[in-house]
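With one protein chain held back, the other chains of the complex are shown just where they sit.
Take a look at subunit A:
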């Protein structure tokens, strides 16, 4: 079957998709976007987390056909996505919480062109990506893409999270290397930097 969807702001179509293929497989093996990781393929580890119409999901549990006509953001598009959100809501997030990205807003969003062949840096890193590097939250890095997508979405809803908020929001993402302490540091750091902008 053919699947039409938008990935990181670009219209895409995938042909000859077998009915049982997951969105994760289509992204990784057909779209050439291997950033979403394949650590358990049963929705337990969160390494494949992407946003589907703004909602974080385990892409291994989404059948490719379910993505028809929808908007997907992967870690590869996170920086552009965050930049766009910043333009809409400077400083990120919404006072009072709970604004997030509406379905409508997700649909209107277009990524900046990014040409990896030319070697040009298309965009800067998103605040959460930079914070993960700065705080030492990346070791083997296999859990990182999923954690980044989940953490970015949490900060959108909860710009000043408590530690308990962070732990709850990231409890679906396993990490085997870090002991999570530096991941907490990274999310706190991103939240603090977000505050400074405001």
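The criterion applied here is as follows: a contact is a pair of C-beta atoms (placed from the backbone, for glycine too) under 8 Å apart; a residue touches a chain by one contact, two chains touch by 3 or more; residues count from 1.
Note that contacts and distances are computed from a predicted model.
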item: Undepicted complex member, UniProt protein name, chosen from "Cytochrome c domain-containing protein", "Thiazole synthase", "Paraquat-inducible protein A" or "Xanthine dehydrogenase subunit D"; value: "Xanthine dehydrogenase subunit D"
item: Contact partner of the left-out chain, one of A:64, A:138, A:155 or A:189; value: A:138
item: Which of A:6, A:47, A:158 or A:194 contacts the chain that the document leaves out; value: A:47
item: Selected from A:6, A:59 or A:74 as touching the chain missing from the view; value: A:74
item: For subunit A, residues in touch with the removed chain; value: 18, 20-21, 28-29, 32-42, 44-45, 47, 74-76, 78-79, 116, 125, 129-130, 132-134, 136, 138-145, 148, 164, 166-168, 170-184
